[in-house]
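The structure appears below as structure tokens.
Note that one protein chain of the assembly has been removed; the remaining protein chains are unaltered in position.
Let's turn to chain A:
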Amino acid sequence: MTKKRISQALLIIILTLGAITMLVPFIWMLSTALKTAPETVKVPPTWIPKHMQWQNFVTAWHAAPFLTYFINSLIVTTVTTIGQLFTTILAAFAFSRLNFYGKNFLFALFLSTMMVPGEMLIIPNFVTLSKFSLINTYGALIIPWLASFFAVFTLRQTFNAIPNELYYAAKLDGSSDWHFLWTMMVPLSKSAITAIGILEVIGSWNSFMWPLIVTNTAKVRTLPVGLNAFTSDAGTQFQLLMAASTFVILPMIIVYLCLQKYIIAGISKSGLKG
């Protein structure tokens, strides 16, 4: 019994040390964000700022059009996520319950496209969007991400687990496919859909390379791209850089802390990143 207790205590100590190491960058970010400029360059560094500089957040917020970036990120993330969920639910239903010519072919085709690195598609997609004059618009940031076969694949598995008897019974009662999908399948798959949605929210909010390429004015920039642009203005004002990093990171940390169980369940089920 005591041996077990000692090993448990040892485990907790090791894991705590590991967890602290993981959290140090966040603590350091917050600590720097609250310092005065001279204190940020003090050697040796201090952990707790002498005089908390809460106004650093206000200064950083106004030093660049962060409000615009924030609104852009909010719009892009919301529309992308809702749109993607909509296309995903419909497609997953078709693959899960409907019979049609070319089903296996289409499924295999989509599956094989998952092997292709998205970075390779950037160039032709840029050309396509330029043709439609969509570069530097929300359209460029949203439209290419409105469908994800990975999400379809994941949701199809959840849909497949719903007993066929329910479907047959609903059909016998004269319920249409459409009605059955939205009143039975979707509510029954709520947690899977939530998980897919949250993973897309995180991915979309944090996305960088694509928004960097398709935007070149502050008007349509998202937060990560705006933050990157801010680095050249801020120079070595580390307290402002860290304050800005904090408010870019914070929304996703809140989402994560509130909906942690869905995120972890989502990753566990699919085992792949989007």
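Throughout what follows, contacts are C-beta pairs under 8 Å (C-beta built on N, C-alpha and C of every residue); 3 or more make two chains touch, one makes a residue touch a chain; residues count from 1.
Keep this in mind: contacts and distances are computed from a predicted model.
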| field | "ABC transporter ATP-binding protein", "Putative cytochrome B561", "Sugar ABC transporterpermease" or "Roadblock/LAMTOR2 domain-containing protein" - which is the UniProt name of the missing chain | value | "Sugar ABC transporterpermease"
| field | Residue in contact with the excluded chain [from A:Thr2, A:Thr217 or A:Ser268] | value | A:Ser268
| Which of these, A:Met29, A:Ala63 or A:Val186, touches the one chain of the complex that we don't see? | A:Met29
| query | Among A:Met52, A:Leu90 or A:Ala161, which one is in touch with the chain left out? | reply | A:Leu90
| query | Footprint of the hidden chain on chain A, which residues? | reply | 8, 11-12, 14-16, 18-19, 22-26, 28-29, 32, 40-45, 86-88, 90-91, 93-94, 98-103, 106, 109-110, 113, 115-128, 130-131, 143-144, 146-147, 149, 152, 168, 171-172, 177, 202, 205-206, 208-209, 212-213, 223-225, 227-228, 231-232, 238, 241-242, 244-246, 248-249, 252-253, 255-257, 260, 263-264, 267-268, 271-273
